[in-house]
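This is the structure I want to talk about, given as structure tokens.
Shown here: the complex without one of its protein chains, the others still in place.
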Amino acid sequence: MKRSLALAMLLVSSLAPSARAANEADYKAAYAAAEAASKEAAGMRNQWTVTVSALAAAKKAADGGDFDRAVAAAREAEALAKASIFQATSEKDAWKAMEIR
Amino acid sequence: MTTTIGLRPTRRLILQGAASVALLGLGNLPFAPARSAANDKYPEEAFKQKNEADAIKTLYGKTAEPSDKVKLDAPEIAENGGVVPISVTTSLDKVTSISFFVAENPFALAASYKIPDGTIPAVANRLKMAKTTKLTAIVEADGKLYSATKEVKVTVGGCGG
Amino acid sequence: MKQRATVLLGSALGALAALVFAATRVVAADTVDPAADAKAFQNFFFQKFPTVKHEDFVNGPYSMNEDMKRQWREKEEFPPYEFSLDAGKEMFSTPFKNGKTYADCFPNGGIGIRQNYPYFDEKEGKVVTLELALNRCREANGEAPYSYVKDEMASLTAYMAFTSRGKPMDIKIPDDPRALAAFENGKRYFYTRRGQMNFSCASCHVQSPGERIRAETLAPALGILNAMPIYRSEWSGMGTISRRFVTCNSQTRAVPLEPQSDEYRDVEYFLSYVANGLPISGPGARP
Partner (left out) sequence: MASSIRVRATANGDITEVQALIQHPMDTGLVKDPKGELIPAHFIQELKFECNGKDVFVANWGTAVSKDPYVKFSFNGARKGDDLKISWTDNKGASDTTTAKIS
């Protein structure tokens, strides 16, 4: 019982700092990271359409002043971009498994 | 439709392109055939009816009874809801009119054909269907209505986009 | 205790064998052998669909499904690409501002040659597709190039395909390392998974032809470009090879590349070469 209580306390404290509303600075940082990852994916000619729309949604939300949503969308865009980078890298050899021989 | 954002304008432009081409054919003035009989008039009201029963009543003013003498040929699964090949033939005689009704469409009456005597009572055409629907063909023979009905499954294609 | 050991030993041996087997396969794949690839590719489909006549593969989904073949036969009586075909014929003979026509840019006046495209241009060191050659012909004669995904290009390629109907696909790979590289690059593109859906062309057109993705029946990859360009009811309009590649990409949620990018030219080279011998059936009508 005591251990789970401590765990719950830890969880709450880790959430605490992000509980306050995100501001423009948070958005700018999140967007920059997302954009960098998206540029790298584009450089590998393996960009996903959903990354592009998530970035656009982030910008739109930020323009509307809703930085919470903007940061969330930017983080999603970054995650999607990173997934497409991982896909391109792993597919460099993985494609052979499907090849008809 | 699973057209992607990028794609929609090209389809629209093509449609607009086709529309302008059609309008180009405006050259000759719309002539109204002088001697067209009263009932030759375009059944405006019938085409405005939403559901099938009203459309049939408005067009013909009576109800139809199913008959195996009306052979309706339509695909089980439509290749594409926009272009569904449908045809009907009948062994009834003294046929004066054939019409098609797509129950689930915004307006049930899709097409109505006048069959003067000397013309074989059969028609093939391509219709649009909004979604999986009952399709009914009605043949007016010697003043009575006979019908055949078939279900056509309709859905979009593609994997997502 | 003893029993567990034998199981361990067995699996180790199994893994070793698999490794050796995989190794030989990898070695075999490194030397590019298009002829062997084409043979293997065609045999894969001939064995997977023994009842489908070989030349029928070029009819895409209709070779896979009787009901749809009937709908297609009906439409072929008066096909929806009729207007595009007529427009292409007219455009083909209408001279440019400088008096020349497309016939001056192509061997045999552009008639009955579609089966040799795409070809590898040894001067340029790259694959040249029919759509690219048509636009280069326009530019060489002072005309603005057409969009690769719009009607004008589709009408031109429809007419040129029509003049080659029935002729077997006849793509050549010169003995030039760059040509072999282009073929290999096309093959890699064909089998590489992309987009959030994580599909490659092969996921649909090799692993599941004949099956449905909602209303559509998937076409086999063998001969899939022989029917190009196609009138698609879904687009209620014509589609060039470029438009098909771009839309397939976006369906898997991959951002498409520029039409006629190297990857698209190479995958067209690969797909056309492995269909050598199968008849040209363009322009086609598809769902």
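Some notes on this structure:
Letters A, B and C mark the chains as written, and numbering starts fresh at 1 in each.
By definition in this document, a residue touches a chain if its C-beta (ideal position, glycine included) is under 8 Å from a C-beta of that chain, and two chains touch if they have at least 3 such contacts.
The structure displayed is predicted, hence computed values, not measured ones.
Taking every chain of the complex into account, the chain not shown here touches B, C.
Residue B:I115 is the one among B:I56, B:L72, B:I115 or B:V154 that touches the chain missing from this view.
Annotation: of C:G60, C:P80 or C:P256, C:P80 touches the absent chain (contact as defined above).
Residues 77-78, 80, 82-83, 86, 90, 236 are the ones on subunit C that touch the missing chain. Residues of subunit B that touch the chain left out of view are 5, 8-9, 12, 15, 18-19, 21-31, 33, 40, 42-43, 47, 82-84, 87, 102, 105-107, 109-116, 118-120, 122-129.
Convention: only the chains that are shown with their structure count from here on.
Across the two interfaces under comparison, A-C and B-C, the one joined by more C-beta contacts turns out to be B-C.
Subunit A and subunit B have Cα centroids lying 50 Å from one another. Put simply, the C-alpha centre of subunit B and that of subunit C have 36 angstrom between them.
Residues of subunit B in contact with two or more other chains: 4.
Residues of subunit A found to touch two or more other chains are 49. Touching subunit B in their complex are the following residues of subunit C: 67-68, 70-72, 74-75, 80, 149-151, 197, 199, 204, 213-216, 233-237, 243, 246-247, 250-253, 256, 287.
Remark: subunit C residues 25-26, 28-29, 37, 40-41, 44, 187-188, 191-196, 198, 200, 202-203, 206-207, 250, 253-255, 257, 263 touch subunit A in the complex.
Across the complex, subunit C is touched by residues 42, 45-50, 52, 80, 83-84, 87-88, 91, 94-96, 98-101 of subunit A.
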